[in-house]
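A protein chain is absent from this complex, but the other protein chains hold their places.
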Amino acid sequence: MYLLELLRGAWLIYRMHLGTVVGSRRTIAALVLAAVPVVIAALAAHFGPDEIEGETFFVNIGLVLALGFSVPLLSVSLGVGVVASEAEGRTITYPFTRPIPRASLFLGRWLASLTLLAFLVGSCVLGMAMAANVRSTVPEEYVFQCLVACLMGVTVYSLGSAVIGTLFKRGLVIALGYAFAIEVLLSILPGSGRKLTLQHYLRSIFLDGREGRFGIDENIATTLLIPADDAMVRLWVTAGVLLVLGAYTVTRKQFVLSS
Amino acid sequence: MRARTHTEIYRPFRGAISASAARASTLAWSGVRVGFKRKLPMLFLFAIPLIATIVGAFQIQLKFDALSKELSFITADDADVQAKMANQFVANGLAELLGSVEQIILTTLGTLQFFVVLAMGWYGTGLIAEDKRLRAHLLYFARPITRWTYLRGKLGTVLFWGSCVVVGPVTVMCGTAVFASPEWSFLTDRWQLILKLEGYALLWVVVHALLVLAVSSVCRLRNQALAGLFGIYFLMSIAGELLAWLFDSANWRLLSLVRNFERLSEALFGIASGEVTWGLEASLWALAAFCGLCLVVLDAQIKKMELGR
Amino acid sequence: MKSSHAPTADGGTVPAAPGRPSSPAPSIVRLRGLVKSYGDVQALRGVDMDLPPGPVGLLGPNGAGKTTLISLLLGLLEPTAGEASVAGLTPTTRKSRVEIRKRVGYMPESDCLLPGMTAVELVSTLARLTGLGKQDAMTRAHEVLDYVELEEARYRPLDGYSTGMKQRLKLAQALVHDPDLLLLDEPTNGLDPKGRRHMLGLVEDLGRNQGKNVLLCSHLLPDVERTCDHVVVIVEGRAVLQGSIAELTAAEATRLRVQTDERDGDLWRALEERGYRCETPDEEPAMGPTQRGFLATLPDGRSDADEICAIAAQIDAPLLQIEPVRRSLEQVFLTAVDGRGEDQR
Partner (left out) sequence: MSAIVEAEALGRWYGEVVGLGDLTVSIEPGITGLVGPNGAGKSTFMKLMVGELRPHRGSITVLGHRPFGSRPLYRRLGFCPQQDALYEHQSGRAFVRDIMRLAGFPRKEADRRAVAAMERVGLAEAMDRKVSDYSKGMRQRTRLAQAVAHDPEIIVADEPLTGLDPIARRQTLELFRALANDGKSVILSSHVLHEVESLTDTMVLIHRGRLLAQGNVRDVRRLINKHPSRVHLKARDPRGLASRLLDEPYVNAVSLSGDGEGLLVETLDVGTFHQRFAAVAGEADAGVRSLVSDDASLEAVFDYLVG
């Protein structure tokens, strides 16, 4: 019963905010951000050294630009605001004094952001694939796996950012710090620290046992990646935990609005 | 109406309202005072420029120190030829040394660039944006000031902070050179250089201050403005480099403020960076156009503010 | 100043025709057919106005052109057409428009105060911007802060000020150069009753005792009624009504408002039997069993309420209120706005 109400509320919120998400200035900025790696990929594909194959090019650029840059940056910048923007805009009173479960605000607004993110990242990956095709055709399964990894990436990153944004006042700084400082640090350090990073699992999904074949940056190649299926399971579990955490936080937290 | 006493009596003002008050400097100084209120950011922002300045000054001091030792050693010899040779040698060494002072100063400035923009942005981006957000400009424009006075006032505040991190270090390092040089020779022989250095630093500050204010005037939130400032600053450099690389023509670097100032310093101090291929006039035009653009933006925005929007 | 509706309809009897020998000292603001348009939109469509000395209320619905009028009086805008003189200056040249601001003080509606400054700093800076010397500015700043009763707080940053303190500080900065004309935009906004009374006391003192010309814009008509002698009502870019509040809200001679407790109805009936005409007040629609009294018109030949008292005593009803009916400023305002609205249609 509660679940049904939750889903109904989430759907309503989703419908309300999809419009906001699509039309807002933040989205335009995100669009520009998403376009930058594609442009760089296209330029690199045209002007880069000739001896690199299309698939090698795609895998490298996918790892560095798509998974390493676009996915975390877009997810964090759009994800932190899921609940926080309503609290900062002091509009959160409106959904919270209506007969819908509080958690549906989190769920609905996150789904709205996710829709946009999926669209952005999806077109980003396809654009890169097209850029790589200039050199030589990239096998479809590479593109597909990159897409899967990226979608998983935006799901987990945006959920995590949404939770951080809900919990903390300076969510954006914390989430950016996590994605670009802590994760990078952990993956550079030797030891099992990298198993705590999302990048590790996303790379595992993308490469799926093919690491070391593309002359990739040594750091990544020597990383002991795990099979894609295992990585998928772990990411889903993480996402589930984050989702429950976010929903619970929103249900319990009091938002003190400045007047 | 309920009875009410006002024991505090309003006293009419008997003094004069002067027509030619230094209104812009009052406004500028009030902005500076607000900046001084918060000590912690000041510490962070000025720590690195301060350290760099000290290091630069120390380097200069060291060089002159070494020179004066050589000098004293040589003048102890009374042989005529040797003395002549020594004098020749000293003069050469001195010239070389004095020449390298500007090198040290410019290098220091180059390293500081990012922090300077940060400091100016920190203090400057809020100036107009905050006024707009809180509608504080209503208070200012209810006074007998014009848009131009307002702009000068705000510019003054940014210039003050900019000078603290650019003109200040240059002055300190030049001062060190003057005091360390034997017989004030740095001041007497190379006073043009000092002027050129100061002028260069001042121009640098003015151009960047205009950028800071222009960005501030189009934003409503200070953080937005700060982000916008860095966005524009880096975008201009990156776009310049990228376009130069794509079209294989270094002239596209004219888009970048940094490159233009490099060209300027090359012309002024003859220190070539190698990547600059265009003429000095082109750079000056580019800077002028840039300042003009900032002023146009500022004028439009301040006009709106004056009308109370 | 004689009260009148729509001076244009009156053929210019009010305000006084220029050059009339008997006219007193020239008013500080004198507008004749003032028009201000932004592109195609006319914000002011011909305002005629002579500001009498003392506190004057400027009323008007949202979007009537009050803000534009204030900007014009501050010399921030140039009139599109018509004559204007503010403190003896005509705002047609840039120079005179700047000059006007030395004679006018403005208290804006919005918050306006930059965090980080202290009250003394803000006021003295603004004084110096007006052109006061350094010593003058500091002395004046403290004087006006004393006047608005900002005590020790004046040395504290503005961040922690309460709404009442902020409003008083805004009044202080408007006063610092001792202007002849004070424009106060919603000075009681957000104040609680105590703060409001304080502010109104200051406004009244300035207007009545200190001889300032005060123009008070407020949506709270009772505030205007309490502090001002005159009102100007602006509707759709025209001054549709100006006059003295006392005259506009003069009491009626024969209608009284009578209130008892639950026995209102009994008294009503008893009075009607004696030839009184009774009615429910129209400004407050009845809600449930009304205990808010009723209006009774005295029969011919009576001018006092002795008979009402006697009747009340007969039926043993307590008398809570007897008061001659007075048009409230709100009614005056609403009639002015409605009248204008119909003219336009």
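So that you can tell them apart, the chains are marked A, B and C in the order they are listed, and the count of residues begins at 1 in each.
Simple rule for what comes next: a residue touches a chain if its C-beta (ideal position, glycine included) is under 8 Å from a C-beta of that chain, and two chains touch if they have at least 3 such contacts.
Computed from a prediction, not measured in an experiment: that's the story for all the values here.
Across the entire complex, contacts from the unshown chain go to A, C. Within the entire complex, the positions of chain C that touch the omitted partner chain are 59-63, 162-164, 189-196, 219-222, 256, 284-285, 287-288, 291, 303-306, 309-313, 316-324, 330, 333-334, 337. Seen from chain A, the chain kept out of the figure touches residues 5, 9, 12-13, 15-16, 19-20, 23-24, 89-91, 93-102, 251, 254-257, 259.
Here is the rule we go by: only the chains that are shown with their structure count from here on.
When every chain is reduced to the mean of its CA atoms, the largest separation from chain A belongs to C. Nearest to the common centre of all protein CA atoms is the CA centroid of chain B.
Spacing of chain B relative to chain C, judged by their CA centroids, is 51 angstrom.
Between the Cα centres of chain A and chain C there is a gap of 58 Å. The distance from the centre of chain A to the centre of chain B, with each centre set as the mean of the Cα atoms, comes to 41 Å.
Within the complex formed with chain C, the residues of chain B that make contact are 1-2, 4, 6, 8-13, 15-19, 21, 23, 26-27, 30, 33-34, 37-38, 130-131, 134-136, 138-146, 306-308. Those residues of chain C that touch chain B in the complex are listed here as 67, 71, 74, 76-77, 94, 98-99, 101-102, 104-106, 108, 110-114, 116-117, 121, 125-126, 128-133, 136, 140, 143, 146-147, 149, 157, 173-175, 177-178, 197, 201-202, 204-206, 209-210, 226.
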